[in-house]
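One chain of protein is taken out of this complex; the other chains stay put.
Right, subunit A next:
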Amino acid sequence: MDEALVRARIPQDLVKVLGVESQSSSKAEAFTQAFLKNSIQQHARHDLKSMLSHKAVVLGYSRPKKDKTRRNSKKAKGLNARQKRAMKIFQIKPEHQRYELFLPLHELWRQYIIDLCNGLKPTCSPQSVQQKLLKADFHGAIITVLRSKCPSYVGTTGILVQEFKHVFKIITKEDRLKVIPKRNSVFTVEINGFISHIYGSKFEQRAGERSAKRFKVRGTLDL
């Protein structure tokens, strides 16, 4: 069928010219599905495959209605809180998404941290590494709850997917999305031999704000 032609890989000599490369067929499949879902307008009601195989699909009308909102307001910057709530957070994709899909992210994180500290445990003192870790980013790290006031959290391990102001969102090996509050918990992060404990109560900042904030030594390090 013609479908096989569409999915064929680009010949080698074209790869260098165009500067892009073909992906493996499973990934290409995933991308095609996503693209189709985005382009076709009524996907919510019908199944994609049945729609495509039966009849011609209207992708879009030739002259879409222009937006009647004030043409003069060129600056449409910024978002309201309502729009933020509508879009930004995770949908129920994690049932869709498996743990394996986040492993490349973890690899990327590991390389990032090694680059950041430029060395392993014997060379640098723990102090300098700690300082860098304070400002570093933890998205993609494998994090474990070591001690916590609520005993049911202890022992949970997974890859950190999102970091909010008071919680971590973790995906565990069983593909479950767990939401763990930062307060009154101790987390541990392991970087090829170097283990570091993080006291969650002191880390209650939005992910972006933490790199801007200076930390003072205040209070005891208890749960």
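Please note the rule applied: contacts are C-beta pairs under 8 Å (C-beta built on N, C-alpha and C of every residue); 3 or more make two chains touch, one makes a residue touch a chain; residues count from 1.
FYI, contacts and distances are computed from a predicted model.
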{"item": "Among \"Non-muscle cofilin 1-like\", \"4-hydroxy-3-methoxy-5-polyprenylbenzoate decarboxylase\", \"AP complex subunit beta\" or \"Ribonuclease P protein subunit p21 isoform X2\", the UniProt name of the subunit that does not appear here", "value": "\"Ribonuclease P protein subunit p21 isoform X2\""}
{"item": "Of A:Leu14, A:Ala30 or A:Leu221, the residue in touch with the unshown chain", "value": "A:Ala30"}
{"item": "Identified contact with the non-displayed chain, of A:Val129, A:Val145, A:Val161 or A:Val189", "value": "A:Val161"}
{"item": "Option from A:Pro151, A:Gly193 or A:Gly208 whose C-beta touches the chain left out", "value": "A:Gly208"}
{"item": "Subunit A, residues in touch with the chain not shown (by the definition above)", "value": "19-23, 27-28, 30-35, 37-38, 76-79, 83, 87-91, 93, 96-97, 101-102, 104-105, 108-109, 112, 115-116, 132, 135-137, 139-140, 161-162, 206-209, 211-212"}
